[in-house]
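Handing you a structure now.
Missing here: one protein chain of the complex. Every other protein chain is in place.
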C-alpha cells in the first residue's frame, strides 16, 4: 500500500504533527508514503517525494508544513481533477490523505464522489468546519491572539487608552470570541453579528469610567450594522487596491472620535498562523493523522477524521464542508456579563 | 440572592477564571457573591469575604486561586457537614458553587443529597473526573509538561543521552499520555498499564540505534509489572518518610544500568500546576463559571457544569465523582506507532 | 526621608520592577515613598499616593506601570517646572526618582540643573539612550519581535512567500537589528541607514532562488534612499491624517511588484511594549531601582542609574540625554554575511 498525503490552503501550526502521524502509522503497517508538494498543485503536477520516518523525526514542534501549501484548486482548472488522478497514479498511490480546510476538503469530497480513494483531515485556524469539534491550528491561534490581548492590555491600562485588536476570521468569529474571553476583552465583535457602534462605544465609555482601559477584539470579517460600505474607506491601499477591510483601523478611528483618549489599533495578521504548535494542536494533529491511516486501512473513502467529544471518529467529508460552522447566537450572547 | 463560592483541593491554573465568571455573571443578575477561604475550611469556619467585580478584574491570567485552597474535608470531621451548613448560613448564602476535583466535588455531592443548594465546577490537572470531556487546569499542565519534554530533548540529543521525565498523575495517565504525544516521546508510561521494563529498554535501545536520544515520559503513579514493591527503595527520604514513589529516578537508574549512556531523570513536580493559565483554561473556566451561575438560577442543585463536545452542559455531580476517568486501553495502544 | 517616584513616556515592561525596587529599598532604609500618577502630570497636579511594600508585592511580572504614564511635558507648559516643584513640596518629597526615556529624563535633567533633588532611571524599548548599555523594556521588546519573526517565517516558508515585519524604532534601529539577527531575517532595515530598494530586492530574490522565504525586518523609521516623500503615499489614513509612515506596507507593495510571489506585511505595533517583562528586564529594573535609591542616599542629584558592562553605575543625566544612541555603521555592516 502506498499513501499520498498533501496539505492545502493557508498553512497553520499542527500540520506537521498530522503528517508525522500519517507517516509513522503507515510505516508501522509496512506502507509507503509520498508527500505531494504545495497542496493540490502537487498531484496536478505529479510533484511528490517519498516521506519516511526520518523525514518527520524533527517536525512535531515546527509550524507550517514541510510539504508546502497553496490555494491551487483543481476544480476550477480545466481537466484539473483528471490531472490529480493522473498525479496520484504516477506515484503509485493507492489512497490519498488530504489535510486542509473548506476548499481543500471540498475538492477531496468531490474526488471521493468520483471514486478516488481519499480521506480528509480538518485544519483551519478559523475553526469553521462542520462535523468536528475543532480543527488543527485553532488552538495555537487562540493562544497567540490571547497573548496579544494580554500584551496590549498592560500598555492600554498604563495610558488609560482603548485598544482595538483585529484578529483573523472572515466568516466565523471563533478566534475573536475565544481570544476575547480568554483575554478578558470589553467587546468581541464577530462576523456573525453586525455590531452597533453606539453599543461598542457604551462599553468603552463604561470601562473608562471605571478607569479600566477597554480592549476591543474584532474579527477581520466583522461589520457594523449597516454593512460593508460603512467600513470601506474608498481609499486605495499601498498596493493600489481599494481598501475594503480594515475594520480594526476603522473602528479605532470611530472610537477615537468619540472618546477623550487616543485609541490604538493592532492588526495581528500573519503571526496568528505561524510558529510552534500548541501541545493541543500537536496532539490533535497526531490523533487525526493516526485515525486517517485507520480510515485508509478500513477503506472508509470520503471520510474525515474528526474530534467529537473525547473521541476521534470518522465522519463524512460531505458533512464537514456542507456549511461553515458559525458562532451560535446563544453562545455569543452568553458572554455579555463578561464584557466590562 | 447571595452565592457562596470556594475552591478546594490542589490549586491549578484557570480557577481564577472560573471565580471571575461566577462573580461577573452573578453581578449581572444583581446577586451578591461571597468567597470562602481555603476550600471547605472556609464554610466550616465561616471564613468568607464579599467578592465584587473589582476583586476579579485582574485575575484572569493569574494561576492559583485568590480564595486560597486546602484539602480540608468536612466529611471526615465530626459535625463537619453541619459546620459547612452553619458557615453558609452565617454568610447568608442561598447557594454554593464548589470548584474542585474528586474530593471537593464528592463533598459537594454529599451536601447536595442532604438538601444543600450546591453546584459544582470540575478542576484537576489530572483530568480524571467523569462526566466532562476535560477539567480546568489540565490544558495548562499538558502545555508545561510538553515544553519540558521539548527542552530535555534538545539536550538529550546533543549528548545522545536518554532522559526520563516524571510528570504528575497518581491514578490517571492523561497528563503523561498527552505530553508524550505532543512532545514526541519514545515511551509513555501510565498508571493504568503496568509497564514492562524490558519493553521500555527495547524502545530506548532502538532509539539510540537510530542515533535519536529517547525521552521517556512516566506518570508518578506508573509502576512496573510486578508492582509497587519493585519501585519502593525502602530508604527513607529527606523528610524521614519511606520513599514509595520516585518511579522516575528508579526507571532512570534501571535504564542507566542497561545502556552505554548516562541516563538522566527530571521530576517536574509543582511547576506543573502553577503559572498563567492557557487560553483554553481561561475560556473553559469562564464558560463553566457562567454555566454554574445558570445552574443556580435554575435551581439545578447537585449538578456540575461540564464540557461535552462543543457544549457546556449540566451533569449530575454523582456522575462526575462515581469513578475516576482512566485512559482506555485502546487509546493507549493506539499511539504505539509513534513511540520510536 | 520621603521619595517621590514617577514613570513617564510610553510604558514598557520592567517599569514595575523598578518601582518595586525603589519602594522596597526605601522601606528598608525607613523612608517613605509616594507615587505620582501619569508621569509629569502627577507632580504638576500634585496627584500622588503613598506606595508601600504591599502595593508592589505582586507587580514584578506585570507589564506597564501601576502609576500610569503620560507624555505630559512641564517644560512646554507655562510655569510647568514650578508646578512640578510645588507638587513635590505638597507631598513632602525630599527627592524624586524619575523613570523614563529621552523626554522624561530631559525634564529631570532640567530640574536637576535648577536644584531639584532628582535622579533618573532609563527606560525605552528603543534602547536609544546614551550612557547606559541598555534600557528597561528593550529586552522584552526584542523577545516579542523575534517571536514574531519566528512565527511569520514558518508560514512564509510553507507558501514560499516573502514577509515584511515592521517593528518599532523611529530614530534608532536597535530593535529591528536585534530581532533580525535573532530571527534570522534576510534583511534588516534601520533608520540610521537609508535602504536601497534594489539591494533589498536582490536579497529577496536570492533567498527565493534558494527556496527560502525571505523575512525582511524594517524599523518604522527606516526610509529608502531618496527620503520620506518616497514612502509617504499622500493618502489620509482612517484617522484623517496624512499617512507618513507605513514603510512596512510600502515596502511589501514594492516587493510584491518585483516578485512572482504574494508579499505580506505585518505591523507589530503595540504588542511590542506590553505584557510580562523578560527575566532580564525584571533584573535590570530591579538593579536600577536599587541603585537609584543609593543615589538618593548619596545625594547624587542629576545622576542616572545605568548598566555599564556587568556593573550598575551612576552617570550624569546630561550624558544620557545629550544625543540618541544610534546603531554604529560598523555594527550594522557586520551582519551582512547573515542576510541570506
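What to note about this one:
For clarity, chains are labelled A, B and C in written order, and residue numbers in each chain start from 1.
As a working rule, contacts are C-beta pairs under 8 Å (C-beta built on N, C-alpha and C of every residue); 3 or more make two chains touch, one makes a residue touch a chain.
Keep in mind the model is a prediction, meaning the values are calculated, not measured.
Hidden chain, full complex: it touches shown chains B, C. Taking the complete complex into account, B:249 is the one of B:32, B:249, B:281 or B:294 that touches the chain left out. Considering the full assembly, C:142 is the residue among C:15, C:51, C:142 or C:320 that touches the omitted chain.
Residue C:27 is the one among C:27, C:55 or C:319 that touches the chain not shown.
By the touch criterion stated above, the residues of chain B touching the omitted chain are 7, 10-13, 15, 62-65, 68-70, 144, 147-148, 150-160, 163, 233, 235-240, 246, 249-250, 252-253, 256, 264-271, 273-275.
In the full complex, chain C touches the omitted chain through residues 20-21, 24-25, 27-28, 53-54, 57, 60-61, 133-134, 139, 142-143, 145-147, 150, 178-179, 181-184, 210, 212, 278-280, 282-283, 286-287, 290, 308-310, 334-338, 340.
The criterion applied here is as follows: only the chains that are shown with their structure count from here on.
Viewed as a contact network, the protein chains form an open path, each link joining two chains that touch.
With centres taken as mean CA coordinates, the chain nearest to the overall protein centre is A.
Of all chains, the one whose Cα centroid sits at the greatest distance from that of chain C is B. Where the sister copies chain A and chain B meet, the same residue numbers recur on both sides for over half of the interface positions. Computed centre separation for the pair chain A/chain C is 34 angstrom, with centres defined by C-alpha atoms.
Averaging Cα coordinates per chain places chain B and chain C 40 Å apart. Along chain C, no residue makes contact with two or more other chains.
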